[in-house]
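For reference, the structure discussed in these notes is given below.
Here the complex is missing one protein chain, while the rest keep their positions.
Here is subunit A:
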Amino acid sequence: MSLRKLLLRLPGYLGASGPPRRLWRFPALGPVSSVGSGRERPSRSPAHWNQVVSEAEKIVGYPTSFMSLRCLLSDELSNIALQVRKLVGTQHPLLTTASGLVHDSRHNLQLRGLVVLLISKAAGPSSMNASCQNYDTVSGIYSCQRSLAEITELIHTALLVHRGIVNLNELQSSDGALKDMQFGNKIAILSGDFLLANACNGLALLQNTKVVELLASALMDLVQGVYHENSTSAKENHITEDIGISTWKEQTFLSHGALLAKSCQAAMELAKHDADVQDMAFQYGKHMAMSHKINSDLQPFIKEKTSDSVTFNLNSAPVVLHQEFLGRDLWMKQIGEAQEKGRLDYAKLELSVCLQLSLLLLETSLLLKDGGRWYFYHFRQNMAPMVRLSTILIFLTLSKWLA
């Protein structure tokens, strides 16, 4: 069977019937069952993604909000808001980050927190340890797990803000006044540090040293990942680094996977689940985040091909795979040709990358699927939206390829 045929059969495989499908009809899930069940395959539009996200939010009771009341009422935050206003009209990247936080059009902003809440609910309380039964639960999620989801968002946002610092000695005259940029940097550092301090504070309140260590190491991974990202995107003369897909996976794990993986694991630790369950949660979080990243890396290639001006990162998964497939020399030659022509030939790039990337996704999806199935048999029905979330993510990606 050719790979393409295999892939064409994938949707049926991923939406496997059996126990999971039935569990989706669980009445408490309400609207979810009506959309996801039945014979027809889930819709593949981005609108559907948003729908699943909002359904998932209903399931966890209320979504995580890192702008907790304490945070919102603090002097520091109103101070930040005041200072950011002064930046309006400058070119500082902090503005983009800030507006991205306010106008979250793609429903990606609090995805991490949402996944932590979902996995907390899916796992439920540990059967082995009755001592934590007396903790407060809202919609089946411990309050400490809700704090954890918030902390995850805080750390993610803090690094998002710190990522947008500009190097003062590299400024161009088009970037505007040096003073504005200095001021922007100052506010970006302070607000990022403020979010981190809040995260540390929240972690300390959880009173669990293992969780603190997990999240601190996630922060360390994230910082290293951001460093890699910055250093690869900064070098314009080196078009791509000669990295294989395995290095790509390592670096992407640091920059995108580690936080979610370790937060999911920590959520299990808070409910006193054993090491096996914690590892499952870790794997789920990791692969969920990786699929999310692969999906966004693919976007420039699967957009309508009418516009030639699509920009994409030369260190994104498809390019790295393509390079590995072609060999470094041939790839550099292609790049050289493309630079002469002024644009890259997507068509050439596509075929080889398509196949390999699909394989990569297949691998990831199988892992997700396995994780999901495991939960179905051992935990509660609440896992369903999670599996659907990840399945839809893969659908979104694959279906566009195969269309």
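Here is the rule we go by: a residue touches a chain if its C-beta (ideal position, glycine included) is under 8 Å from a C-beta of that chain, and two chains touch if they have at least 3 such contacts; residues count from 1.
Just so it is clear, contacts and distances are computed from a predicted model.
When the listed names "Ribophorin II", "Small ribosomal subunit protein mS26", "All trans-polyprenyl-diphosphate synthase PDSS1" or "MMS19 nucleotide excision repair protein" are checked against UniProt, the chain not shown comes out as "All trans-polyprenyl-diphosphate synthase PDSS1". Looking at A:Ala177, A:Ala197 or A:Ala275, the residue that reaches the missing chain in the full complex is A:Ala197.
Of A:Val226, A:Ile245 or A:Met332, it is A:Val226 that touches the chain left out of the display. Against the chain not displayed here, subunit A makes contact via residues 75-76, 79, 83, 159, 162, 165-170, 182, 185-186, 189-190, 192-194, 196-198, 200-201, 203-205, 207-210, 212-213, 216-217, 219-220, 223-224, 226-228, 230-231.
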